[in-house]
Each structure stands twice: as C-alpha cells, then as structure tokens.
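These notes are about the structure you will find just below.
As you look at this complex, bear in mind that one protein chain is not there, while each of the others sits in place.
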C-alpha cells in the first residue's frame, strides 16, 4: 500500500484485533448476564469497517451501523465507552438511554444510527450536504447492509446525496445475510454495486475481507468526494460469521459456508500479509495483542465498576428547554 | 407493427385522440368552473400511456397515475365516468369522495392511485404477487413519473416485485419535469432505465412519443411477465406539454423546449404513420374525430346533468361494518 | 400471571381445573389462530421479514413454511412500505394477507401506506383493504427506544383503521382470527412481554373475539380501571392488592379493541363506580387515555364522583437501561397509588 506507512499498516492490524477482542469480551460479558439487550457481532467483517473508516481524516464524519464498532474505534471511540454503552451504564455515551453504536458526537464527527434501517443514509446525506453548502472540504462516510439497501429511506438518502453531488461515501456491505434472509432474497441482482449506475455515481465492488483493497477503494472515494467529485458507492463482499445477534444460533447457515469463509478470515489474511511483506514480525504482532488485552482488561474492569443510571434521569432530556417530562409525575 | 391489425392500429389512434379531446373538454369545463379541485393533463404524453395499456389483455390489471387517463380509457373506463369524477358527482366512480384517476375496480382490474407518489408500485407489486402465488397467467402494469421514482415507496415496491419475480411491468415516464423540477435535479443519471440493472430486471428505453415503439416494448415485457419471466422496466422519454396542473402557467419552461416537443407531437406523428402506410385515410381519421366529438358531447351533457352527492353520504363508507362515522353526530 | 388466563378461560366458559399441559402461551395462541385461519381459508397468506426460513424473530411462524409452502409464507426484503403495499394489492385481488412487522416500531416506514392507502381505500373507492398488520409491541424487554414502543396513538386519529391489543391467550387467538376475517385493515398489537408469560387452556372449537368488544377482566364496584395489553396484568395485580389491603373492589376493563372502542362496557362500568382510572404504557400526552376521557366525559359526566385520571408512561422515548426502563414503565404501585387517590376522592 503506497500511501500507508508501516506504522499505519500496523495500526490497521491493531484496530482489527482490538475490535475482535473487544467483541470477544462483550460476548463473554453477555454470557455472564452483564450486557443489557441484544449484542451484535462484526466477526469476520472487521476489515471492511476499519479500513473504510481509516480512509477518513480529521473533521470528516462517520455514520456507523450496528456492526461497525471497528469503525468507531478508528474514529476515537474507546473500548470503555462501548462497554459502558452495552452495559447500559450512566456514563456511557447515551447515559443508558440507548445502546450499541447509537450515539452522536459532533465533536468527533459521529452520528448514531437509529434501529429503523436505511434512515442513516438520509441523515448522512445531510451531513455531506452541509459540507457542500458550506464549501468545507470534509467528507461523510456511512455503511449499509445489503438487506437495508432495500428500504425506502436508503434509496431516498442515496439519491439525494447523488443528485446533490454531496461528499458522501457509502459502503454497502454484503455479508450474505440480513438476519435469516439471503442476499438473493433481498435483491434480484446481488451485485449491489450495479445500483450505482442508476444513481449516476461511481461504484466499485471489492473483497471486503481484504483490508487493503477496501482501504484503497475508500481512499479513492474519499479523495474524490473531498475534491468535489460527489458521492460514491463501494460494495464490500464479506460474511457475517455469527448469527444476527447473540440470541440467534444461526442454525439456518450451512456449516460449509461458515468454513469457507473462516478460511477467508480477514485478520488471519492480514497477518499473513504483514509478515510476508516484513511489515510486522510475529513478535511485534504478539506484542500488540498483549497490549490490546491489557487495555481491555482495564476497560472492562472500569466499565464494570461504573454505576447504573439514576432512575429519575429517565425523565429528562427529551427537549432542550422546560421538558414536559421533567414536570411530569405519576400523581396529579 | 406485425401483431396489430389495421383495426387495432386505428383503435390506437382513436384512444389517443379521445384522450386529447376529453382533456380538452375537461380544460374547457375547468375554465367554466365546472371541474372541482386540480386538473392534470397528459397533453403530449398520450401515446405512451395508451400504447402501454394496449399491450394488456383481459384479466390483466392496471395501476394508473394522474396522467394516465388514456390508459384508463383503453381499459374500458368511459369518458363520462372521468367527467363525473372530475366534476365530483355522486355517480362518479368515487361517489364524489375522491378525484382524478383515483378509483379502484377489481372487475376491470383497476387500482386507483393515492396522491403520495410511489405507493402505487408497492400495491401493484402485490397485485402481481397475487398472480404469481395463484399461478394465474395475468400481468400487472403501472406507471411512475421520473420524479416519483425517487420516493422510498417506488424503490421498495420495484424491488419487491423484482426479487419475487412477479409479473409486473413498470412504465417509467420521463416527461422532463416533476412539477417545476427538472429530471436532472431529481436524479443524477437521467436515463432511468439504468436503474433496472440494480434491481436485476430487464430494462429498455424507448421514445415515448412513438406509440408503436412503446407498444412493442410493453408487449414484450407483458409477454415475458405472463410467461413467468418476472418484472420489467420500460423507460419512456416524453414531455409534459402543459404545466403541472391547470393552475400552473409553466412560466419556468423555456418556450423553445415546448416548440421542440410540439414538433414531436405523438398524435401528429401517428397520423403521418397511418396515412403514409395506408392504414387509414384522412377521411377515415376525420370520421373517427367526428365520432369522438359526438361521444364527448353526449358524455359532457350527461355528466353535467348528473347530481352532486348527498352531503350526508360524507359520513358513510369508512368501514364495511357498523361504521363509527354513521353513528357520529355533531351533537351528543 | 396465569391468574388472568384462568379468568379469561372462565369467562369463555372453560372448566375451572386447568390442565397445565394443555395450556398454551399468548404467543402460541396467536400462532394457532393464524395457523387455523390459514388451514381454513387458502386465501390467507403471510409475509414479512424472516418469517419463513427463520420462523420470525420470535419464532411465532416457525414451521409455517414447511406446512403451507413458499407461496403462502413469504420472506420479504426489508421494505415495510412494500410489505403493506403488496398486502393491499393482494387484498384487492381477494387474498387475505397478514403482514408481520418484526417489531411494531418498524411500522413507521409503512405509515403512509397504512394511513393513506389502506385506511382510506374503502371510503374513496368502495373497495376495502382486507389486511392484517401484526407485530410485537411494548416495553419491559430492554429493547431500548426502537424495540419497545406502543404505536396505537399514531393511528388513533386515522379513520379507516381498526386496532386490537389482546392481553390474554384466549383473546390473542380470538382476535387474530377476527382480524383476519375482518374486511377492513386491522393492526394487531401483541405485547412481547406477554408472549411467554401468560398461558391458558383454549377451547377446542373455533371461536373469535369480536373486534369492538371489551372484557371485564375483574368485577368491582369502587373504581373502574380501563386498560389493555400488558397493563391489564399490572392493573389486576393492583386490584388484588387494593382488595386485600383496603377492602375496596376495583373493576378492570380490558379494552382488547382500541378502535372501535367498546363505549358501552366502559360507560356501564363508570356509571356503576363513578370513578375511573385509565392505564396505558405509552407516553401520556396524546395517548389513548385522552380519547377515553373525552368519551367518558361526554357519555357519563353526571355519574363521575371524581376526575378521570391516567397512569401512563412519561413524555419521553422508552429508555434502554434497566433502572430507566423500569422507571419509565407503569408499575403496579403507580396504579395502586392512583387508585387509592381516586377511591378516597
């Protein structure tokens, strides 16, 4: 990769491994009953999420989906924040009012998704529009699952960004499944990239388990957007190695398919690349792994020690001013 | 045209001219204050609407837009019905409760649109799905303006039909304008047909002012759908010769553009074809025109004489059973 | 909580001894109702996200694909507007589609299709839309702001739509059947907290629960509580507590049907007790309690010995964290407290 230094290439590994380890911790905590609500995994998809986000620069904005925890880590979210969020703690980014990647932070340029799929593209098209209207050289990047591309909101948001020439990069993630529905049951043409032409924007399809291929495509699209070239669509082909969420044992997935994709694991593949190209030694990698585990040990213990929210705080925050809920009481 | 007899080719003319004359009458009545609400015109677009509908057979279903009056005439709606509807009469298809092409008739296989655009595709995808599920050899056909293709509903409905392989033919009408917004302001790629590939369905672009080209494309798509080949998209390039509705003086339209398209008038063009190919003589055409005017004279006078609805009927019909509104009264 | 199950079974003329083995859950009751209607009428079919291969997020339609085949059990793309729209189209062709919203919150993208297409169809064109849209609603499951909502009030001002919300297995089955047979669009709200928590033995014969009829879940002369869904169970618990501790008897009306509403049963009870408390889970402002209060006011103002009161969620989204969600949700003690206030008025 020409434009990535050795340090950066190692950092890419760091984020991928950090993501996988953090999700491992989350799974462990889930089994211990310490995670509240549903838990979603990006196992097997870490590369695309992280490499795409890695193409952004300071001041750019990111709108993740629920499986883009890795992208958030790249953009400065700490593992502890994610743990606090999933554990529904008072000091989590949502103060316990929402979960997963659903938080917004204008300082770091993050927009939290809502559960209704597709809506994020509309909102990120507005973020991108604001850059264009203000003639600011910033870029917005967001993700959409192949299933979610079928929502009306995804269409409207994609088209608005396309026709406005807004600096938006859309990563369309085909991970084979939308819950328990296969890609070809969601869309007759499973090459999502083919929708780009209809929208009149450049599109490219890349191997989502190849971090560097994703990075290259994302970088090109981000640069184009920053240069006034408008929106792009990047389809990444990858695979969801876990069920839809922890509660889904993915019995409907043929084991051969999982095996096939296990052999294509993006992290294993990236390690091979780093070592083959002498970009990192095995001991450097082991060192990073150790550092990650230490970081996570600390994050987990801090998060566990963190308090749950004060029940009464449920009432506040709906409106900026005189929130009716704060005046509300069950008695008259 | 191989598969159309001389009689049929003359009939195509009849419907185009009938549509234009009926719309002329409507405009005249509008100026007399006899039309209620907005009045929409398909002037200049008669060919695509009529030729597409002409490709259907008995038992097929049609879902028109507001500018597809011609398609309705082909499918057996009488001028008088349309007049009653626009005049908000009690005996109109909607009993005065709704207007324009907004009426539904399962006997004739008609679904009335609602104003929120794009929704019709979802509903027609369900009509088409019902044919598929029941293994009935029928076909559904519907229209969408280039502007309306940008709604979420249009996307969802198109995709559902495509992925289900339902027998739906979608006529995407690019008439240059969506109200006062140009096609390229609605969609970055103004070749709507290019969205077909993303949906994984056959698509074709035809000259919408060439009735026979539209007929041929529609026939092919209808036959394919009937044969189990699923959905198709046909883009017709045409032009809206009037403003969005009667109240719109279309000041924003460059006069040269109107002139250009006036020269491409689909009816003039069709007359030249009929006469050049000796499919109809000038006197036969004049004869048809005379018949149309006589028909319309009678329809207009009957419609004018028809009563307005009984005010109290406003309360009934919301539900099939014990409608709350019928029990409703302003006093306790 | 099977207490209610018993009560309902009794009300339905069942024997008092319940064979626990024969008892079915609320979820199974919906499933049975759907299954039987599909067996009985081949124009009934179901469509939604992950309902076929997976059997639905809550496994409610597990086994339907195998039994009824892919022509009647359809996995759709993530396209709620198209799901509802296609159902309307199929209904115009004489079919009777039942749509699943994976969570009822996801009815929002289909709002336009429901409010403008389905609801207004019969009025405008004399041709109705015989569709059912069902899905899990309600809080208590740590689902956060988008998997916990109660959406009835979004549709209460929409003429042309019916809405039902069962609280018992008996009603769950009877109402899904009624909804499927109803010629107009029916929204069917199933409270996910009840799915596996209420259970009862159901009649062997085919039965429906008429849309528009409420049920007196508990008789009493001191106060009327009007409620539905999950809140029926909390209200019954509150009533028992008041009976035991205060000796007052609270009548609990389970609305079952939110539109049309059974004015007669409500009014009959309020005329008897002179006091009324309305309990719902959704936020207060714009909640269905307002409509009920207005009707009581119009139809039995003279009988009121105290203001009609409401115990509801606060005017906020549904929060995620357990202490917050529990605080948001109406609890038994909230109902007890408001009931005592009314009884003492």
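Letters A, B and C mark the chains as written, and numbering starts fresh at 1 in each.
In the analysis below, a residue touches a chain if its C-beta (ideal position, glycine included) is under 8 Å from a C-beta of that chain, and two chains touch if they have at least 3 such contacts.
These numbers come from a predicted model, not from an experiment.
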Candidates C:28, C:49 or C:105 - the one touching the absent chain: C:105
Residue touching the undisplayed chain, where the options are B:74, B:94 or B:280: B:94
Of B:257, B:277 or B:310, the one touching the omitted chain in the full complex: B:310
Absent chain, residues of chain A that touch it: 61, 93-95, 97-98, 102-106, 111-112, 114-116, 119, 121-131, 133, 140, 152-153, 156-157, 159-160, 163-164, 317-322, 324-325, 332
Where the unshown chain meets chain C, residue by residue: 81, 105, 108-109, 111-112, 115-116, 119-120, 123-124, 145-146, 153-160, 259, 261, 282-283, 285-294, 297-298, 301, 304, 306-310, 314-317, 319
Where the missing chain touches chain B, by residue: 36-37, 88-90, 94, 96-99, 102, 114-118, 147-148, 150-153, 178-181, 185-187, 252, 308-315, 317-318, 323-325, 328, 330-332
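Criterion: only the chains that are shown with their structure count from here on.
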Chain whose Cα centroid lies at the greatest distance from that of chain B: A
For chain B paired with chain C, centre-to-centre distance based on mean C-alpha positions, whole Å: 41
Euclidean distance of C-alpha centroids - chain A vs chain B, Å: 44
Sites on chain A at which at least two other chains make contact: 118, 150-153, 185-187
Residues within chain C bordering two or more other chains: 77, 79-81, 109
